[in-house]
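Of the protein chains in this complex, all but one are displayed in their positions.
Up next, chain A:
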Amino acid sequence: MDDKNDRIRPTEAQLKARRSRNVALALALVAFVVLVYFGSIFKLGPAVFNRPF
């Protein structure tokens, strides 16, 4: 069977929905990283720099 013709082609609606999910997931991940970064700084305060060398 011709592999090229056998592929599933997403419809316009499926592509649009996938893009929307991808953007939302990217934003959620960035937001989570920012929250953990600032959260750690404010939770630990100056102690954030106290670590064994």
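As a working rule, a contact is a pair of C-beta atoms (placed from the backbone, for glycine too) under 8 Å apart; a residue touches a chain by one contact, two chains touch by 3 or more; residues count from 1.
Here is the rule we go by: contacts and distances are computed from a predicted model.
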Task: Complex member absent from the view - protein name from UniProt, among "ATP synthase subunit a", "NAD(P)/FAD-dependent oxidoreductase", "Protoheme IX farnesyltransferase" or "Sugar ABC transporter ATP-binding protein" - done: "Protoheme IX farnesyltransferase"
Task: chain A residues that touch the omitted chain in the full complex - done: 1, 3, 6-8, 10-11, 13-14, 16-18, 20-21, 23-25, 32, 35-36, 38-39, 42-43
